[in-house]
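Omission of a single protein chain aside, the complex is shown with its protein chains in their original locations.
Chain lettering (A, B, C, D and E) follows the sequence in which the chains are written, and residue indices restart at 1 in each chain.
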Amino acid sequence: MSAFLLCPDAFLSPLEIEAAVTRALAEDLGRAGDITSIATIPEDVSARAALVARKAGVIAGLPLAAATFQKLAPEIEITAHAIDGTSVATKTELMAIEGPARAVLAAERTALNFLGHLSGVSTATHEFVRRVAGTQTRICCTRKTTPGLRALEKYAVRCGGGFNHRFGLDDAMLIKDNHIAVAGGIRAALERARAAAGHLVKIEIEVDTLDQLREVLDVGLADAVLLDNMDVVTMRKAVEMAAGKFPLEASGGITLDTIAEIAKTGVDYASSGWITHSAPQLDVALDIEM
Amino acid sequence: MSAFLLCPDAFLSPLEIEAAVTRALAEDLGRAGDITSIATIPEDVSARAALVARKAGVIAGLPLAAATFQKLAPEIEITAHAIDGTSVATKTELMAIEGPARAVLAAERTALNFLGHLSGVSTATHEFVRRVAGTQTRICCTRKTTPGLRALEKYAVRCGGGFNHRFGLDDAMLIKDNHIAVAGGIRAALERARAAAGHLVKIEIEVDTLDQLREVLDVGLADAVLLDNMDVVTMRKAVEMAAGKFPLEASGGITLDTIAEIAKTGVDYASSGWITHSAPQLDVALDIEM
Amino acid sequence: MSAFLLCPDAFLSPLEIEAAVTRALAEDLGRAGDITSIATIPEDVSARAALVARKAGVIAGLPLAAATFQKLAPEIEITAHAIDGTSVATKTELMAIEGPARAVLAAERTALNFLGHLSGVSTATHEFVRRVAGTQTRICCTRKTTPGLRALEKYAVRCGGGFNHRFGLDDAMLIKDNHIAVAGGIRAALERARAAAGHLVKIEIEVDTLDQLREVLDVGLADAVLLDNMDVVTMRKAVEMAAGKFPLEASGGITLDTIAEIAKTGVDYASSGWITHSAPQLDVALDIEM
Amino acid sequence: MSAFLLCPDAFLSPLEIEAAVTRALAEDLGRAGDITSIATIPEDVSARAALVARKAGVIAGLPLAAATFQKLAPEIEITAHAIDGTSVATKTELMAIEGPARAVLAAERTALNFLGHLSGVSTATHEFVRRVAGTQTRICCTRKTTPGLRALEKYAVRCGGGFNHRFGLDDAMLIKDNHIAVAGGIRAALERARAAAGHLVKIEIEVDTLDQLREVLDVGLADAVLLDNMDVVTMRKAVEMAAGKFPLEASGGITLDTIAEIAKTGVDYASSGWITHSAPQLDVALDIEM
Amino acid sequence: MSAFLLCPDAFLSPLEIEAAVTRALAEDLGRAGDITSIATIPEDVSARAALVARKAGVIAGLPLAAATFQKLAPEIEITAHAIDGTSVATKTELMAIEGPARAVLAAERTALNFLGHLSGVSTATHEFVRRVAGTQTRICCTRKTTPGLRALEKYAVRCGGGFNHRFGLDDAMLIKDNHIAVAGGIRAALERARAAAGHLVKIEIEVDTLDQLREVLDVGLADAVLLDNMDVVTMRKAVEMAAGKFPLEASGGITLDTIAEIAKTGVDYASSGWITHSAPQLDVALDIEM
Partner (left out) sequence: MSAFLLCPDAFLSPLEIEAAVTRALAEDLGRAGDITSIATIPEDVSARAALVARKAGVIAGLPLAAATFQKLAPEIEITAHAIDGTSVATKTELMAIEGPARAVLAAERTALNFLGHLSGVSTATHEFVRRVAGTQTRICCTRKTTPGLRALEKYAVRCGGGFNHRFGLDDAMLIKDNHIAVAGGIRAALERARAAAGHLVKIEIEVDTLDQLREVLDVGLADAVLLDNMDVVTMRKAVEMAAGKFPLEASGGITLDTIAEIAKTGVDYASSGWITHSAPQLDVALDIEM
């Protein structure tokens, strides 16, 4: 079951899966492995098990869960009943697992930790997405991710219906207050950025006020503008001023409570760090039958 | 500034710091690095900056933050104003950073992601610890951690005043329902476990009912007992039955709302998965002056 | 053939096998590989071969040998005639290998080095175990292992019938003379240790004299006591004094000549560094037919 | 203190030191580190310590020991009193270490494991070398090394006064019985080998009998000949037959008891697998003063 | 000497330097290191050496050269006389090196291989840049790079005055003929791409004909257009048609002979695979004085 098939609308690198699963299993197995199961369960016992969502949510991480089991014992058989990006109801069975009981039990927690964490991110993203339904606003993430899990969490954001902001410092420019200050103003910063950027690099610039937005409009070299911590009234004026010349991204302290109102201002994107750095995990369990 | 000095009551491996920082920086720098700063900030500009807690909490991760800056540019100077494990008020300055502006800006987000995530864990732990003050109950973690961050999150739990449960499947035995079922009952499971375990391995067993606890008391080979999803009334009876013969650990759905009542039952440990898998990050920022 | 099947009573991590085999093959293949076989043996020649114990002993390492051959050429077929932990007589055939001759020859030395080294450890362990038969004394290992091979050698100790002491500094506490001295005595050291340790961490303390043992008994916080370099007379008195309150481990210069007498003192464990750091390899060979 | 200075007559790669030390420390520190020392020793306690040879022998591994301490805490100060390759008497102090007590204790066992193992190899080698003093025979090693430690053990052989055989399958050709059989005889095997080998690759061929040696002499393409398991009488005849045309290497079951007699036959090299795969460790200890 | 200082207008990741230098040194040192220098040069001999350009060119790779020497022996002193991106005349001294002779000689070839290869790329790039001087055309690279050296070669392109195209498949979209065919035409492909892309991802589309370019202009969702293998007459018409609506990139078989004429058509970018996959190395040598 190729990772290409389990994540249809986003990309989860087979290399990243391999590395993440190896690292996570290593920290759980330690040096001696599942000493409880080896002591209490004979080697020839088989187990059938089911990954089950205990709460409703949007699933992300099934290819990682599958890879976790098969990394420990390639003979474990996996049958997927869902794919990443699906909204599921409570008690939905996501995947069936069958194989040596010792291996199934040894992989259980690691597989669940992947699935719970990433489904937490996709479910949180989806909560935002649901609240902007009917508007043109898209939800996107930030670089405020859990260290070491950037690619996986950005993937989960896609599974939840969100869009990805920059993956890192290198795939787009985002000019912030410090850059503007050192460069000597908005015009200078944008000119330097455009002179350095190749034709496949977008430039976004952060503004705090409508005056700054005006200046960006005058200079005209930006591909997108980030409205930093603006109230909705100002935001609405920003939308009018920009008049569709470039996408506007609302950013700063956006919550599930405020997102609907923000979307009504007409901004193109609303970004949330919370969906990656603080989303609670989705409760997923492994029901085992031996 | 050795990691040994910044984390006085717990251990943060220099090897783990090196590996985690390298991995996290790599995912943020990507292949082209901080293209915005290179374009807009001349190479000879210096920056002075301060890591500041924007909310009150318990700090964890300063050695990682320091290592992140110095990995990018060894000439960056770090002055610590706090150490891990300290409770800080809002707006407390944690660490001063001084060095090449491009390097400071390039390391900023990665350093903050470490500090925000781990301080989130230690702050959440401390919330539980605060609520059991005056009782004998200790707060401990579980293996429900974020994949790849086990050692770091367990360290943050210690910083928050909590105790560590198993680090993995290999450093203690925890006999659960499936093990008991396959082994043929509590006695058989405990006997097999004790026969296999060396003299430096503890054995904990999970029980759902007081009858099971009675049987564990009769068999007498366990070092600790986990009370799985018991209500407080039953828990109190369990404490009476055990009569200090071995530590009791309350587990299952424990929240900040229920922890105080649980502690009053007299259990020795209460474990929470939430403090590692779902703790919201602590808001930490970098104030920069160039 | 899953590693889970070839090592029934101990755990050999598939991750560790993969890493160890890759590292060992890399150092033998170098940059140009088996230049002799490539020069002298046509690519289409097949080989049938048998791993044979040239001396009697206890086998450990078959999953590593199998993985070595298959890492070089997945099409090599392996048939196991023995499993790890088995005592075999001289000239016992352990495993049959069939596949491309070049690959079989290129993997030969690496596979034998694993099998010879680990079977050396398990055979040495078994020698000790044999000499304590009929007593309650168990043989255990130490942290005096070959650098980089800790997990594999500890596994081999299990295959030889021994028990594992700590896998590292982190899975149990062992309070030694330096700790006692700095802490200000046995009581202070034990109290500090117990205050820091969670409920799943055992505490062992090293004593040189019966007076020290008495103090440990008085303090009462230890899970086990290590008798350091005691003569058998003192050891016997220690057993009487302890009266089963906690396991006693004899340690220090224990040899095949002295182990039987030590076991008769009634100690629960006798630990040997020699079985991991100095056990001579077991002579295993590959008989090839092309 | 550069590794280049501590190993004057052989090469110990800084890259290999870094990798080996990291791997070995990781397996001892595990995920939680030296929990005993953290619990019992305050963070500000310093330690002075000395690496001391408890038995006479030839030292190898000091750069690894030094690197182990400094990897854990760069502020640990090292003063070398010996260099690798030196024969030392019992109780010789090899190296002084000073720094944070917790770090010194945490690194102790790993440093000793390196030093004990490699000094075991160099001491064993030196035992052979001593017995061939006054003859032209040189002692050399084989590829029968401990998995993962090839480069380090070959280095230790040099420290003990021995010479290195091939480091792997790729740096010289060694034609064995299987190669000869498949190639269709000694001449065919040598011709194929010479045709494939570049001008910087030596070719050695293994012979069991004087007839085979005669054939090798006739063909004339070999750079060296390995006399496999010959008795000393035959060996002496082989030396006469070869008459210095190429170096002869005695191989197969050579022990400290037989080496002197073998050397008297006039062979140029005698190789021993025992010095790397079965040499007992040299007893080295860390004397600590806090 | 921080990498941040030696590469002022582009980014060379310290992490990438560390990894590339370690890998390259490892393949040259092998398992036994520089056996010639160890045999012939006493350990206490010092060397002074100079990296010298034997041909005129544009330099790239000095931070890698410096790191190579210091990785082998941190006590080697480096004095830079040039920085990356500088055009130098024949016989220009680029960097002075002083330290242990054995280490200087052991690092020599690896340092030169980095410098020769990357300066080859930057010199080749500069040749193209020189030929388009006075036009608005910028030279850019492609993804046709040497495997494993993508980030380093893209950096060298910047040093040579070129611009970077995509670093990989993930930092911008490039819609090619196959994508158009499967999607069902240019409009469908562009619409799908825009729907999937976030606001910081640019979309370039490849066209073979002016009709296709017309369609792209009509659809209007592209950020840039790649003119694939067009002759200069057609290219000129394309420039007229596009009328500055988006940047045009000429691509396909562009050589030093044709670049000037292409630039005159008014295209914004001309991309060359040759500058990364086939640029001959720049001749750089190490002059040593011992």
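The rule is simple: contacts are C-beta pairs under 8 Å (C-beta built on N, C-alpha and C of every residue); 3 or more make two chains touch, one makes a residue touch a chain.
Bear in mind the structure is a predicted one, so any value in this text is a computation, not a measurement.
Touch, as defined at the top, links the missing chain to these shown chains in the whole complex: A, B, C, D, E. Only one of the listed residues, E:55, E:130 or E:150, touches the absent chain: E:150. Taking the whole complex into account, chain A touches the unshown chain at residues 2, 4-5, 8-15, 150-151, 154, 164, 167-168, 171.
Although one chain is not shown, part of chain E still touches it, namely residues 20, 23-24, 27-42, 45, 47, 101, 105-106, 109-110, 112-114, 116-117, 120, 143-151, 167-171, 173-176, 178-183, 189, 192-193, 195-197, 201, 274, 277-281, 288, 290. Although one chain is not drawn, its touching partners on chain B can still be listed: residues 27, 30-31.
In this section, only the chains that are shown with their structure count from here on.
Of all residue numbers used at the contact between chain C and chain D, over half are used by both chains, marking a mostly same-residue interface.
The interface at B-E recurs elsewhere; of A-C, A-B or C-E, the pair that shares more than half of its residue-numbered contact pairs is A-C. With centres defined as mean CA coordinates, chain E is found 32 Å away from chain A. Among all residues of chain B, those that touch two or more other chains are 9, 11, 29-35, 38, 150-151, 164, 167-168, 170-171, 174, 196, 201.
Judged by the touch criterion defined above, the protein chains are all mutually in contact, each touching every other.
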